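One chain of protein is taken out of this complex; the other chains stay put.
Entry: subunit A
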Amino acid sequence: MKRLRQLLLLGLCLLTTATLLSACVNHQKSSANPRVTVTFWHGMTGANKTTLNKLIHDFNQSQTKYKVVGRSQGNFSNLQQKITAAAKSKTLPTIAQTTYTNVPDYVAGGFVTSFDPYLSQSTLSDIYPAFLQANKYHGKYYTLPFSKSARVLFYNQDLLKQEGLSLPQTWGDIQKMGPALKAKGLTTMVFDQSYDAELDGLVAQSGGHLYPLNGKVTLDHKQTVAATHVIWDMLQNKTATTAGNDGYGSTKFFAGKTLFYSGSSAGISVMQASTPKGMHWATAPLPSYHGKQATAISCNDIALFKSASTAQRKGGAAFVKFLMRKKQTIYWAEKTGYVPLVKSAQKNKGYHQYLAKNPTAKAAVGSLDFGFQDATFPGYYQSRLALLKTIDAMTTEQVSPEKALSHLQTQMTKIIKAAQ
């Protein structure tokens, strides 16, 4: 027993010495080549996280000044909660994935800083204007685009062929198909639980704004009400439906009795994996309205935090610029299904080959030329929740667009006034 105790003690001493020595060696190593650590919080999981880790690794290999350390915080909701808590406890990372719509709150909280000192015109010239316009708040780039997706029209190729129909070019085409398809027990279109993104697009196509622009709410304008009627009427006459508690319309779309589904291009890989055997579907850009095309773009950006040192900020900006480069953004798009951030990707030979092999990815990229993101403003999230509730009331309680939008107009005006 005594011998065993002596042996254990000796082992412990050796282990402690080894640890101390290795720490010294590491310290010597790091002091010989000091790299600035840039911490990066993101909400990527699974295969997307692996792709992002590869990009982080590539960046770390590409230079000797900075070392980016990526940390997944679980899903986007967890990530946002973590950022809020860290901003309060002053433990923010250097950069984090977030949405540009959070910027007004972050600016008011005084913990975000702009990328402007680290940007040149040439860095931004190739990026789609739809992304950059939204990233700008009070004339500064507090965020830069990262993982972006567009709304696209998924269509059941088998049903379209069976019914002898061609791909709709306008929302009017979709509306016209409804009654005949309904008589055959088919649904023309399914939306996600909320159709706010489609409504956003329709209102933009009619020349209006679903969200306030420069503090002005225009929800009760004739064209906004008329645009809302496009979807509402289809839901009322049961030629279209929403996903309801299924969340995503893909579940109903895959039941095989619905011709079209309007969804996010970010869901393409998941849809491909869960397509029922024998079903064939493809994607197309969303139809036009009033002769105009406009597709809502969504997803995430990257913000730079004030608490980081000047060297860390430089490193963070260098990493974000690295991610926006043509080679990296194409790699990111090919692996994850998000869209490339730069216009020149469309002319890239390798990416063309990728699109030829993956035709379902074409619609989202093709929509970027007429893609748009709503400008953010103080009170954005209150306004958004009010909008989602209004859409829910129009869907589940059949409240007319006239009544619902008039109420929302009053609500949003109040919210904007209070937030200023």
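To be clear about the criterion, a contact is a pair of C-beta atoms (placed from the backbone, for glycine too) under 8 Å apart; a residue touches a chain by one contact, two chains touch by 3 or more; residues count from 1.
In the analysis below, contacts and distances are computed from a predicted model.
Chain not shown in the complex: UniProt lists it as "Carbohydrate ABC transporter permease", one of "Carbohydrate ABC transporter permease", "Ferrous iron transport protein B", "Spore germination protein KB" or "NADH-quinone oxidoreductase subunit C".
The chain that is not drawn here is touched, among residues A:45, A:170 or A:193, by A:193. Across the entire complex, the residue among A:44, A:87 or A:152 in touch with the chain not shown is A:87.
Which of A:105, A:200, A:334 or A:374 touches the hidden chain is settled by the complete complex: it is A:105. Contact with the omitted chain, checked across A:53, A:344, A:382 or A:400, is made by A:382.
Considering the complete assembly, subunit A touches the hidden chain via residues 77, 80-81, 84, 87-88, 105, 108-111, 193, 244-245, 247, 381-382, 385, 389, 392-393, 396-397.
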